[in-house]
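One protein chain is absent from this view; the other protein chains keep their places.
Each chain gets a letter, A, B, C, D, E, F and G, in the order it is written, and its residues are counted from 1.
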Amino acid sequence: MGAQRRAGPRCNCCAAEGSRSGWPTGSGTRRADAAAKAAHAALDAAEKAGRKVSVAVVDRNGNTVATLRGDGAGPQSCESAERKGCTAVSWNAPTSELAVRLRKAPQLKDIPGTLFLAGGAPCRRTASPLRV
Amino acid sequence: MGAQRRAGPRCNCCAAEGSRSGWPTGSGTRRADAAAKAAHAALDAAEKAGRKVSVAVVDRNGNTVATLRGDGAGPQSCESAERKGCTAVSWNAPTSELAVRLRKAPQLKDIPGTLFLAGGAPCRRTASPLRV
Amino acid sequence: MGAQRRAGPRCNCCAAEGSRSGWPTGSGTRRADAAAKAAHAALDAAEKAGRKVSVAVVDRNGNTVATLRGDGAGPQSCESAERKGCTAVSWNAPTSELAVRLRKAPQLKDIPGTLFLAGGAPCRRTASPLRV
Amino acid sequence: MGAQRRAGPRCNCCAAEGSRSGWPTGSGTRRADAAAKAAHAALDAAEKAGRKVSVAVVDRNGNTVATLRGDGAGPQSCESAERKGCTAVSWNAPTSELAVRLRKAPQLKDIPGTLFLAGGAPCRRTASPLRV
Amino acid sequence: MGAQRRAGPRCNCCAAEGSRSGWPTGSGTRRADAAAKAAHAALDAAEKAGRKVSVAVVDRNGNTVATLRGDGAGPQSCESAERKGCTAVSWNAPTSELAVRLRKAPQLKDIPGTLFLAGGAPCRRTASPLRV
Amino acid sequence: MGAQRRAGPRCNCCAAEGSRSGWPTGSGTRRADAAAKAAHAALDAAEKAGRKVSVAVVDRNGNTVATLRGDGAGPQSCESAERKGCTAVSWNAPTSELAVRLRKAPQLKDIPGTLFLAGGAPCRRTASPLRV
Amino acid sequence: MGAQRRAGPRCNCCAAEGSRSGWPTGSGTRRADAAAKAAHAALDAAEKAGRKVSVAVVDRNGNTVATLRGDGAGPQSCESAERKGCTAVSWNAPTSELAVRLRKAPQLKDIPGTLFLAGGAPCRRTASPLRV
Partner (left out) sequence: MGAQRRAGPRCNCCAAEGSRSGWPTGSGTRRADAAAKAAHAALDAAEKAGRKVSVAVVDRNGNTVATLRGDGAGPQSCESAERKGCTAVSWNAPTSELAVRLRKAPQLKDIPGTLFLAGGAPCRRTASPLRV
């Protein structure tokens, strides 16, 4: 899952787990554990940066694995995080980069379930829980 | 809750109750009373300004506490008011100011449940029901 | 609007304003004022009965005119109140009576937007704001 | 949050955080931390019981604070968990007990956002993160 | 479209146009004309029977061709009519008969978009606009 | 209801019934009759102009009174017509004029349930069914 | 995917692909090919049995991989098929068996996205496309 991206106050942060090659099966760790750990780390990083965010970890099919609403985060922050995660996993790129693409293809943001705002990033589950 | 903001005819007005420090607990007044009083005051102010609006008061989690559909207000005015309230409380700023931010970050308005139109404002419950 | 109906703890109460003959037009009072007053009265009555409820006042077309979330009322109480109001206005009868009809016609409750639980009642706007 | 409740295979477990007195403010712990810890504990307990579940922790307003999809849990398990949590917090009772009430008042289950299946329970945040 | 079926006060009536053999193409009449005429006839019949209903005419794919909200009909009557129409066209039988089938297969009513209440009937467009 | 407005091929036309002064009560004509007649007239006008449209007539509260899907009209044409009608009735102006206002206030189009495309117009029910 | 299950006329058939062990990765066949082939086979079997159905193949996470609307199948048949598939994959059992369980636990059918009607069955992708 990606490091904390910038956003406005009470913004949200999301994380798209799962690279193109999918989760390694047969690993000793539960997927839920890795997702929870990644969500927690992202929340901590955001707090240190003075940001109040929510976090979502979605798998490569866009299904949410874990969400965590940070204290003081805005009411829409969880759903925003899930959408950012879906966006990042759909194009396998950080949403901060994808937001730039909108200049050439503004209709991309009309795809249902997406959100082209910085804060989402693809990640890969490695031996250590999730690369953050 | 904020004073009546400008809008088109049959526009709506919303109010985001709850500052960052939350509602003071243990106060002698019921929260519902404060919200109802604030909604009523906003409707009166709008009428004096010749505007037909609906009002919504949402708490800091974005949950609606009170709505009031003004006589002659448009069919979508209540839902619009709730969205303005959610927007104001998410960034802790009036929606009139937030609408300006869209110039730099137009994707903000794609966050589900938001509406970047003037008319929403954060407010704080004080000794007197709500500062209007 | 009807007096407070019974329900479980943290239940909700709704009110279907508007008899078959509709709102009297040309009255000196704003409809919104009458609805707000009725909602407030219902909340007070519920509190005296030791119940934590939300209230909704809907017009005869099923559009919500006012909602008021009581302190400590459950998360779904507002939407429930609106559905009770729609149910009461659709059959022009209290939902407590309508719930009995389900024994003979159980599919009635599958009509979208209805809720056959006691707590909703039709009311008429008279000279005094609303008969409660 | 409550201990793991029984359910079918690939069932889900939810947790309604927040008693009537609300979260104690000013505590040293972040609410998100407590919710995440509770979700994790519930997932562990379920796994030891041989169950594949998802977990949701909702606050007393019915807003979701944390979700965790267990490995192998069914596709609807997260949404079910959130609904169980809303149900438990609305009546301040375990959903296993509430399911019994349906015999007398079967329409209760038509309240939007509820699910009267065992697995949800109210809990209280104490000095130690959450009583599980 | 079928004759007016019985229902409660302020009930609704729907009509599922389109037999299994589909609309005859190349007929001199517009489909919209036939649907509008059928809706009107149903509303007249209902009024003579002292009922306040709404009417919907759906084609064999379940798409609505015409709706007509009767004066004084309940707020949900149009959506109910559309669901009855979908139900009638799905099984090619009047909903009054289909409601009886629920005794043996009660889960049929959980199919999304259906409503097993009397008032819907399949019809066939013949030389004369619609057999009513 | 207004005359047929221009639009693309297979476009739709909507009509917002109800001026600010509301429907005259006590008139000899049923509202449904007037709405059906207006819808039919709009469809005829569109056909003469070589356009395949759907028509919706909404009352001043935004509730749909009549819809009519023209032969060959696009799949989304009915819902579009209803949104245009809501838009026209909210600002009491034709949508063709309202679309121009978006240049100054582009966020207006984010109000839920609206559609700022030409084809909707407010109308008034007079002695003759509807001024078209 | 299972063989065609019984249902009413114009019923639907769904298929829940994916056993507990998941799709074998690295197989020579595309998953989409296997799903399409299975959907086609189910449609053929239904036609031979004189039934007009739609088919859906969902993966073990409940995401739809393929749908096929049979000629003459009812309007809701596709969505029904997807729900049956989600139901079958959630409990890893045919929906015909699961429908029986409702006698003991009728609230199971209130889980969002499920449908307890015969016609859904879990299946496993083997060397040959899908065991039907």
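FYI, contacts are C-beta pairs under 8 Å (C-beta built on N, C-alpha and C of every residue); 3 or more make two chains touch, one makes a residue touch a chain.
Since the structure is predicted, the reported quantities are computational estimates derived from the model, not experimental observations.
S.K.: Pick out which of A:Ala36, A:Val55, A:Leu68 or A:Cys86 touches the chain that's been left out of the picture.
M.R.: A:Cys86
S.K.: Provide the residue numbers of subunit G that touch the chain removed from this figure.
M.R.: 30-33, 35-36, 39-40, 43, 47, 63-71, 75, 78
S.K.: Provide the residue numbers of subunit E that touch the chain removed from this figure.
M.R.: Interface residues of subunit E facing the absent chain: 22, 25, 59, 61-63.
S.K.: For the chain that got dropped from the picture, name the residues of subunit A it touches.
M.R.: 20, 58, 60-63, 86, 89-92, 101, 105, 107-108, 110-114
Rule of thumb we're sticking to: only the chains that are shown with their structure count from here on.
S.K.: Work out which of E-F, B-C or C-D repeats the contact pattern of D-G, with more than half of the residue-numbered contact pairs in common.
M.R.: C-D
S.K.: So, what's the distance in Å between the C-alpha centres of subunit G and subunit B?
M.R.: Distance between chain centres: 47 Å.
S.K.: Would you kindly tell me how far, in whole Å, the mean C-alpha position of subunit G lies from that of subunit A?
M.R.: Roughly 32 Å, centre to centre.
S.K.: Going through subunit F residue by residue, note those that touch at least 2 other chains and give them in order.
M.R.: 61-63
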